[in-house]
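For this depiction, one protein chain was excluded, whereas all remaining protein chains were kept in their positions.
For reference, chains read A, B, C and D in written order, and residue numbers begin at 1 within each chain.
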Amino acid sequence: MSEATSEVKKVKTYKRSGNVKLFLKLLAQSKTGMVGLFILISVTLIAIFADFITPYSPTEPQLSDILVPPSWQEGGTSAYLLGTDNLGRDVFSRLIYGTRVSLIVGVLSVVVAGFIGLIIGVVSAYFGKWVDQILMRIVDAFLSIPSILFIMVILTIFSPSLTVLIIVIGLTTWVNYARIIRGEVLSLKEREFVKASQTIGTSHLTIIRKNLIPNVMSTFIVISTLSVATTIILEASLSFLGLGIQPPDISWGGMLNDGRDYLATHWWMGTFPGIAITITVLGIIFLGDWLRDVLDPRL
Amino acid sequence: MNLLEVKDLHTNFYTDHGVIPALTGVSFSVKKGEVLGIVGESGCGKSVTSLSILQLLGNKGKINSGNIHFKGQDLTTFSTKKMRKVRGNEISMIFQEPLTSLNPLIRVGKQIEETVLLHKKELSKIEAHNHAINMMKMVGIPQAEEKYAYYPHQLSGGMRQRIMIAIALACDPELLIADEPTTALDVTIQEQILGLMKKITRELDTSIILITHDLGVVAEMVDRVVVMYSGQVVEENEVGKFFANPKHPYSKGLIRSTPSIDQEDNLESIKGSVPTPANKPSGCPFHPRCPFAMEICKSQAPENMYYGEEEMVNCWLYKEEVKTS
Amino acid sequence: MKKFIFKRLLELIPVLFIITFVVFVLVYHAGDPVSLMLPEDASQEDREYMRESLGLNDPFIVQYANFVMDITRGNFGTSTRYDMDALPLVIDRLPATFELAGAAMLVALAISIPLGIWSANRRNSYVDLFITGGSVLGKAMPNFWLGIMLILLLAVNFQAFPVSGRGTFMHLVLPAITLGTSVAAEMTRLVRSSMLDTLGQDYIRTASSKGVPYVKVVVYHAFRNTLIPVITITTLQLSILVSGAIITESVFQWPGLGMLLVQAVNARDMAVVQASVFIIAILVILINLITDLIYFIIDPRIKHS
Amino acid sequence: SGESGEVGTENGTENGSVTDGNLVIAQSADITTLDPQDSLSTNGERIFRNMYNRLFARNQDMEIVPEIVESYENVDEETWHFNLVEGITFHNGEELTAEDVKFSLERVMTDQGLKEYPYFTQLAEVNVLDTYTVEIVTDGPMPTIQHVLAKSGADILPKEYVEEVGMDGFVENPIGSGPYQFVSWDVDSEVVLEKFEDYYGEPGIWDTVTVRAISESSTRVGELLTGGVQLITDVTPNEWDRVNDNEGTSLVQGETTRVMLLMNRLTEGFATSDERVREAIDLAIDQQAIVDSVLRGSGVPVRSRVPEGVFGTNPDLYDTYVHDKERAKELLAEAGYEDGLEITLTAPRGRYPLDGEVAELIAVMLGEVGIEVNLELLESGTFIDVYSENENEELIMIGLADGLLDASYSLVHYTIDRAAGQTDYNNPDVDQLFQDASRNLDEESRLEQFKEIQQVVAEERPHTFLYQDKVNYGVSDSILFEPRLDEALYFDHIQPN
Partner (left out) sequence: MTEAVELKEKHRTTEDQKVLLEVKNLKTYFPIKSGKFKRTTRYVKAVDDVSLYVKKGETLGIVGESGCGKSTTGNSIIRLVEPTSGEVYFNGENIASVKPKDFRPYKKNIQMIFQDPFSSLNPRMHVFDIIAEPLVTHKLYKGKELEKRVVELMEIVGLDPELLHRYPHEFSGGQRQRIGIARAIALNPELIICDEPVSALDVSIQAQVLNLLKRLQNELDLTYVFIAHGIPAVKYVSDRIAVMYMGEIVEMTTNEKLFSNTLHPYTKRLISAVPSTDPTKRTIGDSDAVADELNQEETSDQGCKFAARCPFAQDNCLVDRPKLREYATGHYVKCHYPLKH
């Protein structure tokens, strides 16, 4: 008894810091992680408080102020920090509103995809046998059709509104989760704590809920984070094909696409959304990579 | 003269989570033809010691102070290039996990041959090939010519470990460091591998540092024992004397908690567990677990106390005793 | 080995079946090419006639059954846009796409392997930071953006390369770089982490303990082992490659499958869409199969199991 | 495809002044077929015009002139005799005779699957009178017969050859009698033609002509700027400066028959069934501002669908618009919408130049008079689905062109049958006027009938007209090029400079 308690005391002093504190400490150690988190928080705040930040309506054309260059360029005015677009709308204001849509699309479609992928991955690996066979053939099929193809075809059926886009991206990108989660669960299921639960008589559902899902969560979070970045880029690519968010909704991809015909003549229209995408994606990837290091279960 | 002399070795790891002092003053020596055993529990620095000698600590590990004299020369002053000539040639190493220690994509024979070609420049390719096959025969691999072309996964654990030994001995090293060479193996295979090591090194007059946490292996194999605890050497003695009369409370605890076939009475255990380097206790690192701990142990680390030619203990209990002897 | 290939091919059947179904359901609902084929002024009767003659008025099951039957005969239907068989139309485009994808893959490999290895070996140095940062940037940059920029800069301003089209080697350079960059970005990260993983393996330590020079450790001992996971993930990059190709081909007017597909989707030319999706799926699967065969070659552990 | 492969540095610095008898043109989309009778696209027409011959053609001023017709005679109201030019040979050396004409016209008259078919339904019979004389019998008087015979559907195909190789074989390797003959077609990439040495008329001036399809606008401009091509179509306004400022290239603007308009739903239950609302909408929109701002002048405000240059145009309604916000508000109030009105505007995006932007502007303009617009911007394919299924609500924005260059083509939209389900415009007077005009062989009175229809329509507004679109070509200084209203290209009208 006494020997054990002394052992215990030591443990106590050793890893006293709670999860949150540890998390912050680890964050402080990683510069890229900090940068990533900072970017993501800023972008999120911008998205939330868009209404308060924007100086102009992002959608209302202003025919008298068409294609005004950014304020520091010749011909620019301080009224339009980043210039105006071909309908005389303030690029800065649009950029800020675009944050909202881009983030929503990025995050929600990842939620949809993640949910489907997680369930299918876990179920497939845990139950194995024919369940696995069937689900994996479906995954194979989906995997062999690049998701952008899928999305292109689906979007010819439904015109790409925000909701449609979220669902469609979600429905076509879940395979990645399913595949990775399945792999993870396959090895997890051989771990002794799962067997321990089985020897106790715990039900499948509880085992999945308590033993499997929490343990794939870190992987899940990491893929999800990185997927948000991919989705933002995907939305931009879809915009290029005319299948992204449609006006009057504003997304960075849409702006970038509107600006692409103006790249040679009015660079600011397309460049700023491009930069916004790049910075955000950069931030998310930094954060994701850092999470990958931190959430590694071996920690 | 001692073949190898390690003096007050300090090795740190510089990780993302801070500096880890893995070795805090390790000293011992190995004589020509001798088998030296290093025992200690997991995490006490046995592997780091051996890797320090070969300077294979990776880019995070660094020897901070201390010397390693090998045949009179200080290895810590060697350039990378010079050190490469020592590795696998004069000092070679066998690792614990024979499966992961062999490159899975290269034929085992080739892996032996590579060492030969590296260090025995005078040999032609064919000679090196033959030498590799001879080595395989020497470590008791039947049909060596055929097995030459096997990949590691095609061999059993014991066979793989034999290949490791063949690699290690291919260039007649003067010192062989075996880091838990049999921990992953079954007893019967362990018996053979240990027997093989004993036989070959006796023939070649190779000195061995045998790292293990199995006191049985120590008792079977070594001439002298070095006990490590938490990054330092706490006791050193000739093997017979060590088992007959262990000095350090940790050594005593180890021996008494090791079950053996001849065991009659109950096992005694050491309370608590090995501290990690990051949270090493003050004073004598063993004091929280020590049944004889005194006040001084908590605050002040004992020095190495020599009470014979090569008999050392690092414990306050023996301060008086050593002085009087 | 033959057995293995056979089994894999057998496995294809259910997968292809699922694909036909999914594709068909999509296409069935994708609406009607007729209105896109006729001018805005066309009357309802004209439209109705067209629809009937294309068999678009049959019930779902009939259409699906016909579809599957036709496919087994290699008939993907007639392109409504070109009034030609869809399959040859698609197959004609393959060489161009292979050329682009192959060149892009070479670009990607040429960038990612050395950089990945270099940064893994200089972990946490500035070199590493720079390369990792660069690869993230490469990933973050939308494909069409890079393409247009390259055209503006290298083709229009410096006139070093032709703007668009396919033909000479010079035509290939910009599209290959555009497409290759996005793939390289991801692959650099993969090579790096795979290399890091490998460098932490016991056998690398063994090699060092034998006195093998560091460069040889990396090149001879680590590289092949690094490749194994990289190959797996490279095949997963295929989808990046395909979606990248769709965009890149459109930007550079590269007459490949991607462009055909974009046009077909825009025109609701569903026979072509079906055929392309199908062919792409089969290609992806075949490439996966080839990957597995590559494993056979480079990983003896599989060969003997 | 080697020509287009020249690297800019060799060729481009001089901006293609060295054309070596090779002309390269880039248009925004590819042709979809080489069968002239199964295509209604301008892109196709640009090729067919040079590969095939027709009985009639339009000159640069859109006047109909005989092409391979030596002389013709209107025997009676329903019968026409055409004497063909002798000695015309197809690209395979066979002679073009009345049999070929009969074969070609009968094909397009009878094969419902052909896209040109609807225009030829009024032809009843084609008879061969002798080797060089054809008789066409129409179903009732047909004032538009020459218009129709000047369409690509009336292109003359070689009967024997087609019968020999079949239509599939023909499409793969088409043969016409025009000044240029087919060399190759890489789908979605380029069509290559070469001079036909045995052309019966003036031989072609270009050795080869390559027509590339480059959908990406900036890429197209890039090719022009670097001398990769000499002529590009569809230059978007934002690129104009690039084209103009570049040494060696310039912008050429041409008219089109396409008029952008809003279709109003007059159907019961929609606010737009009220004439005052429709007028208010028209008054709220400042057509000139749209043209001047977003379009940068690339359009002409109109109040009719029949622009200048098309037979039947009403000059009073051309280059004019109404704009009066105050009056619009009054009208809305009168109609009972003083508290505002909400309507849905469906518009395409990416189908016509700057269509999305224009729609957004219109939404704002309507907003200013108190009409709140739900703007539904749709991708081209989806848009056209909504349009053809008549699924739109109050307003749908669309561009309508005139393939016949005759007002009958456009004005049929205001007949009761045609409008049913779409605008639901129902004016028996207009209907009657149209029916009369379509059997009227007297040009003068027919013109008056058309003008009257347009006047009524401009007032009753089943359509709210926006502007006549212009097309913008980027032209290398190495060639001389004059655009045409029908947007066709006669390669031989493009002269080396």
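Methods note: contacts are C-beta pairs under 8 Å (C-beta built on N, C-alpha and C of every residue); 3 or more make two chains touch, one makes a residue touch a chain.
Remember, it's a predicted structure, so these values are computed and weren't measured experimentally.
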Contact with the hidden chain (one of B:8, B:97 or B:220): B:220
Which of B:134, B:273 or B:304 contacts the chain that the document leaves out: B:273
Contact set of chain A toward the excluded chain (per top definition): 1, 3-5, 7-9, 11-12, 14-15, 191-193, 195-203, 206, 210-211, 214-215, 217, 297, 299
Interface residues of chain B (partner: the chain not displayed): 41-42, 140, 142, 156-159, 186-192, 194-196, 198-199, 213-221, 239-240, 242-243, 253-263, 266-271, 273-274
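In this section, only the chains that are shown with their structure count from here on.
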Closest chain to global C-alpha mean, per-chain Cα centroids: C
Centroid spacing, where centroids are CA-atom means, of chain A and chain C in whole angstrom: 22
Chain A-chain B separation of Cα centroids, rounded to whole Å: 49
Centroid spacing, where centroids are CA-atom means, of chain B and chain C in whole angstrom: 52
Sites on chain C at which at least two other chains make contact: 31, 148, 152, 156, 250, 265-266, 268
Per-residue overlap in chain D, given as positions that touch at least 2 other chains: 218, 379-382
Complex contact set, residues of chain D against chain A: 217-218, 221, 236, 238-239, 241-242, 289, 293-294, 349-350, 356-357, 360-361, 363-364, 375, 377-382
Footprint of chain D on chain A - complex, ascending: 59-61, 63, 66, 86-88, 155-156, 159-160, 242-243, 246-248, 260-266
Complex interface listing, chain B residues touching chain C: 51, 54, 56, 59, 80, 84-89, 92-93, 95, 97, 100-106, 114-115, 118-119, 151, 153-154, 164, 167
